[in-house]
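Note that one protein chain is taken out, while the other chains of the complex remain in position.
Presenting chain A:
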Amino acid sequence: MALHFSKYLKQKMGYLGMINLRSWSCCFYQKQPYLSRRFESFKADKQLGSLHNGGDPQVMNFPGGIVKFTPELKFLSDTPEERIHCYRVLDDSGQPVSSNFVQIDKDIAVKMYKDMVTLQTMDTIFYDAQRQGRISFYVTAIGEEAINIGSAAALGMDDLVFPQYREAGVLLWRGFTLQDFANQCFGNKGDNGKGRQMPAHYGSNKHNYITIASTVATQIPHAVGAAYSLKMDGREACTITYFGDGGTSTGDFHAGLNFAAVMEAPVILFCRNNGWAISTPVSDQFRSDGIVVRGQAYGVRSIRVDGNDALAVFTAVHVARKMAISECRPVLIEALTYRAGHHSTSDDSSKYRPIEEIEWWRATQDPVARFRKWLEGQGWWTTPSEIELRDHARREVLHAIQVAETVEKPSLKEIFTDVYDVPPSNLCDQEKSLRKTVERHPQDYPHFLF
């Protein structure tokens, strides 16, 4: 931003020609006569000191690297000639189309499938619970189960997750229980977040899963800063941050991607391109070929994967993680998928997209069904186990809801704690005043613990 200031100076002092703008702004504040201070304030770095071309008239030694000259007047194309291909392992029917993927053993594969089904079940029942008025809000990950679980399974437990709000499955994979999920959604005493946030805003220190905020893409630069810390500490871990296609239009996405590249931070930037940002289709969101092409412009290695193929997602994240940690570099992953549910319980997506489109994705592209077919092909899964799993998941989720409903709300004092490490005097005064009001009019307030 000093640039603006420098520009102003340059206009004023334009006749001086090439000047070192940095030293100018420095001089300015020293209140020294401009000309006498011109080259004295600090040493220019080598790059700027060697503007000559080393004798080669065909190149320009420009800050950032040597650039070749060309007589050709050619603009870069706005889009690649062909759209970037999408890495996939399993076809629609769950058959491997290549052997180029990271092998996973049976236990992991079965847990992946179980968690995908559990996530799907939880989403369905919690969604209904909201419709029944039992919780105030919910967002599902319907259609994005492979992204959730496939990526989670490829990470280490020491890797930190900076989520958006459609990655509950990552937390499920890490051991956050259905009761934990339900407690958060009901904002009861068992909620880690002490009932302060809307449902589906989970967070767990124990599971290295940073608390979700409703703000979109703001977590991306956080993940970069945290990754830099991991690098400085020499940890064998990376961070991963998730965001949607809409999130890539934010300043924080561009800031985060650029910072990640410049800081050489071990972070995986995982975009769930599900085609819709609430009602805005990607055609109204950006031009060019989606997200994956943004990476190269920022100097970030990137890949596009089939987000409905759990094995492709797993493999991409597994390899990206290795690169991120061993080479201290960011990696951008664009997973193509489809938001098969509504944006949230506050949304009816049939208002802005054809039902047939949703039906087609649900019927032919369901990531859970595709992975099951592969598991069955491996001989690791059977119909009876399917029935038992779904029945079990359903009972567990319902039980969690029933329990969560009966758990009391957090204590009233939790309004005032955690704003700062210790409540300052204004909050202490406000708490006293609030308590008096509640004591005088108990009938007007919900029954919270004092």
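As a working rule, contacts are C-beta pairs under 8 Å (C-beta built on N, C-alpha and C of every residue); 3 or more make two chains touch, one makes a residue touch a chain; residues count from 1.
Following the convention adopted for this analysis, contacts and distances are computed from a predicted model.
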Practice task
Assign the chain not included in the display its UniProt protein name, restricting the answer to "AAA+ ATPase domain-containing protein", "3-methyl-2-oxobutanoate dehydrogenase (2-methylpropanoyl-transferring)", "Bardet-Biedl syndrome 1 N-terminal domain-containing protein" or "Phosphoribulokinase".
Solution key: "3-methyl-2-oxobutanoate dehydrogenase (2-methylpropanoyl-transferring)"
Fill in the blank from the handout: From A:Gln164, A:Asn188 or A:Thr218, the answer for touching the chain not displayed is A:Thr218
Handout entry: Hidden partner chain, touching residue among A:Ser229, A:Gln402 or A:Thr437
Key = A:Ser229
Problem - Omitted-chain contact residue, chosen from A:Gln58, A:Ser77, A:Gln103 or A:Asn205 - result: A:Asn205
Exercise for the section: By the contact definition given up top, give the residues of chain A that touch the hidden chain. Expected result: 1-5, 8, 22, 25-26, 29-31, 42, 45, 162, 191-194, 196-197, 201, 203-205, 210-211, 213, 215, 218, 220-230, 232, 239, 251-252, 254-256, 258-259, 262-263, 414, 417-421, 424-427
